[in-house]
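With one protein chain withheld, the remaining protein chains of the complex are depicted in position.
Then we have chain A:
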Amino acid sequence: MASQRPRSTASSKGKDKKNGAASSIENLAETAPPSDIFPMVLTSATQELFECRADEDVTGDSPYKLLRKEDIVQDMKTRAAVSDFSPIKQVVLDYPEDEMLLVFDRDFTYGQSFYLVLTVEAKERLLRPPELENEEAEEDDSEDYAIPTTPVPQPWVSLGSDREIEDETFTDSRPRLKYKISRIRREFGAPVIFSDRNAVETKDGFMECASYQDKTFSLKEMERGCGTQAIPDVISASTQTQWTYPKNMCTQYEPREFSEEDKENCLQSENLKNFVKSVAVRFELAIQQNEIMDVFFDDWAALSEEDAAFGGKADTYMKEYQSFTDLHHSKERTISHINWHPTIPGVIVAAMTERLSFEERICGSSKLVLNPSLILFWSFSDPINPQLMLECPDDVFSFEFCPSDPNIIVGGCMNGQVVLWDISAHVDRLRGTRGGGGKSMSNNTVVLQGFEDKLESETPVVRYCAVSGIDAGHKAPITDIQWLPEGFEVSRTGIPIENKAGTCVQIVTCAPDCCVMFWDIRVPWTGGQPLEEKKQKTDERPLDNPHGVPNMFKHLDLSWKPLMKVSLPKIDSSGEYSPLKFCLRHNTSDSQVATVYAERSDIPDYSLLRVPSAKNLKPLEDICTKFYVGTEDGELIYTDWKMEKDNDSGRLFSPKPSHRYIIHDGLVNTVRRSPFFEDIILTVGGWTFAIWKEGVMVSPIILSHCSQTRCTKGCWSGSRPGVFFIGKEDGSIEVWDLLEKTHEPSQVQNITTFQITSIKPWIISSKQHLLAVSDHFGTLHILEIPWTLRSPSSNEKQSISKYFDKEVDRLIYVEKRREVRAKEKEEAEAEDLKRRMQPVAQEKSLEQMEEEAQKEYEAYLAMEKVIMKDMGLAED
């Protein structure tokens, strides 16, 4: 019986929560398995029957109605097909329980207003859950329901750690102070004026925070973090080894060498021959490559040396560096010889002589005695006053410093005497430690006028310490004087022997009295017993020295005799040559002009030196005893100073010179060796100069043309092998550079208006080369040599030597040609002579000549005929 209940159209939305919750649960349960429920429509009749009328019995609030199963079956039986329950008849019959649930579905969830729950579980479910909910709500509180929820934070319980944190926190103990600093507006941007103020001066200018020991900071370290590492045990131990004694060990070895036999064997072997043959080719290639061109030669670097003319022409001129004239002593005097001091830089010495001719000298000889001749020492520091003056007995024409002891100076006088000076007492003055002349003013702080020490401001005059005997010396003015180098000395016979003393002890002089003399500055060997000598010494008590002269050469004074006299007999005639200048061969390595003389700390006491007996010392073989001499007549002589023994009388005499050359037109005033080449000599005389090579006896290798003015002096340059200077009569200096021009000087520079009397170059430093030039007026000019003239170009020495060799070859060739020509000439003459000697042919008469001519003509005609006939031209 299906009771149709109209669906309640009243949409009662307002469900209470419980029902809503229940219905929502129901809905959930029902929508899932709709098979448990059967939506149906119940007619009103059914509804009345079962007392489930809509909105009366069952409402929204209580939608459940339990119907008895039997009633439903009854209904079905009664109304069979019309029953609402007919579609589910079977299910109803199968339904296990008695009561079935009918639910009023107000909302039409399943499409009908009612539905019947078909299964028991669904019924239970529908009926129970709402009840269950009510029941469960009470039970939940008591049960320990394990639902995972986030833990609720508990309030913090202090266990004492917050105290430490509170201690450590940093809180302001007082509110922070704030300062506001402001300025007047008009002062903004105003210019600021700063001034210094010393903080110390004003009171409270500064607040000092001095440091002090604060006890609070001496903390005791309670805790310290450090790392540790475990290591194995460490033991320090030492031992001592036994070292009995030190012993030097050395090994001597020699290289393995083959014996002679082995060498021979090797050389003979075939193997070696092949090897050498094969290898020689490679070598020749390589060697020739080297010969052709030097691949490693740096052209770029070498270029710079040749590019000498950096400055303009002005740079090649010699600039005047300084000039010295003495007001008192240079008047009417001329300088005859100059020399640079060998050790003290900047000191130059000039010998002043009277500028008078011979006649004038004789006339004014009395006056000359009153004015002694002097040698002046000039220093660059003082151009007005000379530093030192040496007194000479007479005019000195030549003087030299001793090479081994620069304090000894020897000079040759006009009267033929040889003079010795010793300036060791005044060396300090020369060096400038005391300051000479007017300079001493600056040294003294307090100078009283008129009370100055006169000696200091005046130049000291040094008297000569020894002078040779007037009889024993030369009879003519000594024109050249030189020291023998210290390597050897010369005995009485002229044989060079070993010089044990090691210092220069011998002097060579020459004068126009036709002899060259050798002098020795030591005490002559008298041959007496040693007792005598000792006695002599004790007798010589230190005498009063009125002139303040050192006693070193007392033994020589006034008794000095030459060791040896070398005369120069003429070669082809009787008589002798009169030497003016000579030049010895350099027999030691350094005799150059610019060499620094060895300054000896132990100056030998010359008075103790004795001329040794000639027998004891061995003669030196390799010393060349030949030398060149230039004479008054313009000749150059090559001679030997060794004395020869005349077999007949046993006397010693000088041999004749080996060679003589007449070259110059006047006096030979210079004979100088080149400082770079041992065998090249420059001679100057008259209007020409010549360069000679020792060994080439034919002629000079270079002979200059006659110049316009006389050549008065010449000297080699100290730094460039091919350069030399010639001084002229008109006061100009010619600079000759053999590599540049050989027919004329490369440069002529006029120094002064007077004749040049002496030229000497000197090297002060690598940047400064000076040339000292003295003129006839008595002025000493110092010129600075420019860079072009003082720096040698690369290979200059080689080039010059090659040039000289070429010249020598030329001379040899010329000689040969001369011989050839001479021979030819002879032959030509001989022929000429022979021809003349032949008998004179008969003079033919005129007729005979005509006959002969006629005969010839006829012979010619005949010949012509024959030829023509042969040629077929003539008619026969």
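Just so it is clear, a contact is a pair of C-beta atoms (placed from the backbone, for glycine too) under 8 Å apart; a residue touches a chain by one contact, two chains touch by 3 or more; residues count from 1.
Basically, contacts and distances are computed from a predicted model.
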item: Hidden subunit of the complex - UniProt protein name among "Ribosomal RNA-processing protein 42", "Dynein light chain roadblock", "SERTA domain-containing protein" or "AP-3 complex subunit sigma-2 isoform X2"; value: "Dynein light chain roadblock"
item: Sole contact to the chain not displayed, among A:S44, A:T78, A:Q268 or A:Q848; value: A:Q268
item: Omitted-chain contact residue, chosen from A:P191, A:P255 or A:G872; value: A:P255
item: Residue touching the undisplayed chain, where the options are A:K203, A:K247, A:R282 or A:H743; value: A:R282
item: Positions on chain A contacted by the hidden chain, ascending; value: 255-258, 263, 266-268, 271-273, 275-280, 282-284, 286-288, 290-291, 294, 296-297
